[in-house]
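As you look at this complex, bear in mind that one protein chain is not there, while each of the others sits in place.
Here the chain labels run A, B and C in written order, and each chain numbers its own residues starting at 1.
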Amino acid sequence: MGELLWLIPALPFAGALLLVLFGKRISRMLVSAIGVGSVGIAAAITLVLGIEFLSSRPDFIRQELWQWFDVAGFSPSIAFHLDALSMVFIFVITFVGFLIHIYSTEYMAEDTDYARFFACMNLFVGSMLMLVMADNLLLLYLGWEGVGLCSYLLIGFWYKEPANGYAARKAFIITRVGDTAMAIGLFMLFQHFGTLHIQTISTEAAQVWSVGNETAMIIALLLLGGAVGKSGQLPLQTWLPDAMAGPTPVSALIHAATMVTAGVYLIARMHVIFELSPVAMTAVAAIGAATLLIAGFAALTQHDIKRVLAYSTISQVGYMFLALGVGAWSAGVFHFMIHGFFKALLFLCAGAIILALHHEQDMRKMGGLSKKLPVVFYTFLIGAASLAAFPLVSAGFYSKDQILWLQLAGEKGNIWLYLAGLLGAFITSIYTFRMVFLTFFGEEKTHVGHKPTLAILVPLIILGVLSFAGGFIELPHNFGHVVLFSDFLSPVLPAVNVVEGLSQYEWMLQLLAAVVSLSGIFIAYLFYYKKPALIESLHRSEIAMALHRFWHSGWGFDQLYDTLFVRPYVYLSKLNKGDFIDSIYTFIAHITQGAHRLFSSTQTGVMRNYVAGIVVGAIMIITISLLL
Amino acid sequence: MTAIPMETGLLLAGILFMLGLISVMIRRNIIFMLISVEIMLNAAGLAFIVAGSHWAQPDGQIMFIFILTMAAAEVSVGLALILQIYHQLKTLNSDAANFMKG
Amino acid sequence: MELTFYIAASVAVLATIMVITRYNMIHALLYLVVSFLAVAVVFLTMGAPFMAALEVIVYAGAIVVLIIFVIMMLSLTREDVEQEKAWLQPKLWIGPALLSFVLLAELVYLLAIADMPATASAASYVDAQAVGLALYGPYVLGVQLSGILLMAGIVGAYHLGRQKKKVIHRFLQQEEAQKERSAAL
Partner (left out) sequence: MILVWLIAILMAGGVLAWISGKVNRSLPRWIALGSVLAVFGLTLYLWLSNPAPVLGSAWLVQYNMPWIPQWGISFSLALDGLSLLLLLLTFFLGLLSVLISWREIQTKVAFFHLNLLWVLAGIAGVFLTMDLFLFYFFWEVMLIPMYFLIGIWGHENRRYAAAKFFLFTQASGLLMLLAILGLYFIHGNQTGLYTFSYFELLNTTLAPEAARLLMFGFLAAFLVKLPIVPFHSWLPDAHSQAPTAGSVILAGLLLKTGAYGLLRFVLPLFPTATVEFAPWAMLLGVIGILYGAMLAFSQTDLKRLVAYTSVSHMGFVILGVFAFNEWALQGVVMQMITHGLSTGALFIIAGFLYERLHTRDIRQMGGFWSTAPKMGFICLVFVMASLGLPGLGNFIAEFLTLVGSWQANNWLTVFATIGIVLATIYSLRIMQKIFLEEHKLKQALPDLNAREMLIAIPMVVLILWLGFYPQPFLDTAQPSIREQLQAYTGSAPEREQVAEVAGPETKTIEVVLGEKKPSPNIHISKTLNQ
């Protein structure tokens, strides 16, 4: 068992390589076969491995391919480490990835750069798998940067539009800022442990450092910096909405299901370090809470359906951070998985709609699509219900409920975090159903062109089922008490310590969450379906419009960073284009030239002057010698 | 044979030299400049003769012979140069030959 | 003898003044001959008869004749005399004269302050024999060098004096070609 492990990332890489080398020369069929097939086989292997893993339940499987390098004891390997945590991630990556690949064969069918698209997608899947399977942090960093690269390439996939290129660079650079922090964290880890091997660090850290250690805190915060960048959390969240410039399957795969949750993976993976530092834990939770609120409000005001989903992703990842921040590791990972399903589903549905409406993304120009695109409508509804945590029948309800519950019940949680989460849930259901009502109800505003066929519909249906049923593997203990998921993760991630004596109030909180969710849906119904006049009246209010503009621009973060960093940097570097240090040397050269001109002007070419010069010189010398 | 004071002889050499020098400085005609240089050379030779006669040694006269040789060589080369300059520039104006001015 | 010296000296000075003030080159050269002859007389009074002879032969003879030949080759006209007059403006004299007089004054001062011994002997006559012995004795190297110098002078004069076609340095060739091209256009 485990010999096949290396194939999981290797297959997508091989697919990418093949497509890069031969993509231009082979038929589209073959391109799809390679692109989809490589991920499909990887998914199949994952399934096989998963079944074996579940049946034998080892702590982990390690496979070393070769030693990367070895310098004075710094010897990371190209080695894979499979445990329950990476299993969950691999599962989501390969399966959701596979479905999205299938979907892409139809979505991208008209595109001229078909092969390039699949090459990048395969490369992404490979890198992402590398990230979650890495047994040391350096290899993780490789995957980490690799997905960044793919994200860059895919956001800027339609490269002819400068705005897309801008969004792509923005994404890369902003995540790179976080990566820098993470890299420094790695330097510190290496300095203290002499290795970057994750298991070694995890075991040694707990022995070396006690809780509250300052070094551990700094390392944890630096790693958090990396996670924040990659996961689009405050304060590095601004790249994610712009990243929607890429094709929709990309948004579904990279910017919803997998890459943006890399931060979650990192924190969960390094949970030992985080647990050593309450400050860092609080920071994680606080960032999560702040982000989920800010992104939620921003999502309320977006018109572009993909931007709504992007902000929603930021917000949902915020929930995951919230969970991680209170030590509810498995709850965070659970929400990651469920979110992967329903958010991919929502994006894919959005993609189907966009494709049907001739690349129209503005929700104000949509409407009444429930009749025209029934399958899309129902699957979208499932996804939306899950996102809005519709009580009992949606997977999102269970995952989010668990997080909210642990905010109060977990010993690191507190009431403010809970309230933030609750408010976030309320906003979530408003903007989710605002989307539903605007898109699918009301009158039809744009003609429906392309009707989705099987390649689009099948992934939608599968994801719909998963978004609906995925929640039932982990049910609260007051009904069902299914703990398959957290059990599965328990060898890797410690369970959260629950404060005693609160569990009898759990149903009240669940009820509260249900009410909040339903009332959000009701408000959306009221404002966007039943009485649009209410919106009109809001539009007339100055304050509401100002708030709308503020939220619409994502709380002004873009402008802030623009004035704080981008403009000064660009200004300074443009100012210094000619390199002022060079002018120092030019100045020296000018002095020399000036002296040259001065002295050479004495060479008049008139012989009499030279004679006169000789005479004057003779007089001077004689006079001086006489005077001396 | 009454000796002439050396100062007088040297003064004469000095005056002749000065006259040649003035001429070199004011003339533009390159042949005149050559003539002036000859005057100066002659004056220098005179100074040697005066000094040699003062000490009753042959060395002064030998120096004069060397100066003479040098003057002869100088005049021949100088005149050849003048001819060249005249052919190239069609003038004897020394100021016209100022291609190497800075 | 003293009187001879003073007369010859004044003739030399006057003739030289005439040389440097002439506009006509031939006139100047004639005065120059006079000046050289006067200096030859001075040499005689100084007890150097052989040098006097050389002065007459080489300076007054060979050199001046050479210059005259060149002047003849250049076939100078009245215009050149006019040109010389135009070049030789009176105000030009001031600076050089001033400089030269300063130099002369310094010479006089030096001569005045130097305490020179009286003439070594009355018989300050040095004959050609003594000169010849010294020349081919201690100064033989100088004679050789003079020979080389004369040789160089001859070769140089021959080389320079030849009428050649215009030769342009290779650095200037391109420039020249460009000039021609632009002229052609």
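Following the convention adopted for this analysis, a contact is a pair of C-beta atoms (placed from the backbone, for glycine too) under 8 Å apart; a residue touches a chain by one contact, two chains touch by 3 or more.
Remember, predicted model here, so these are calculated numbers, not experimental data.
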Touch partners, limited to displayed chains, of the chain removed from view: A
Which residue of A:91, A:193 or A:610 touches the chain not shown here: A:193
Residue in contact with the excluded chain [from A:22, A:159 or A:507]: A:159
Residue touching the undisplayed chain, where the options are A:180, A:446 or A:503: A:180
Residue of A:83, A:145, A:401 or A:474 touching the missing chain in the full complex: A:145
Contacts of chain A with the absent chain, listed as residue ranges: 20, 24, 66-75, 78, 116, 138, 141-142, 144-146, 149, 152, 156, 159-162, 165, 168-169, 172-173, 176-177, 179-180, 183-184, 186-188, 190-194, 208-210, 213-216, 218, 569-570, 572-574, 576-577, 579, 581-582, 584-585
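By definition in this document, only the chains that are shown with their structure count from here on.
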Length of the line joining the C-alpha centres of chain B and chain C, rounded to whole Å: 3
Computed distance of Cα centres, chain C from chain A, in Å: 97
Multi-chain contact residues (two or more partners), chain C: 95-96, 99-100, 103
Where chain B touches two or more other chains at once, by residue number: 21, 25-28
Of chain C, residues touching chain A in the complex: 95-96, 99-100, 102-103, 106, 109-110
Chain C-touching residues of chain B, taken from the complex the two chains share: 1-12, 14-16, 18-23, 25-29, 31-32, 34-36, 38-39, 42, 45-46, 49-50, 52-62, 64-66, 68-77, 79-84, 86-88, 92-93
Complex interface listing, chain A residues touching chain C: 612, 615-616, 618-619, 622-623, 626
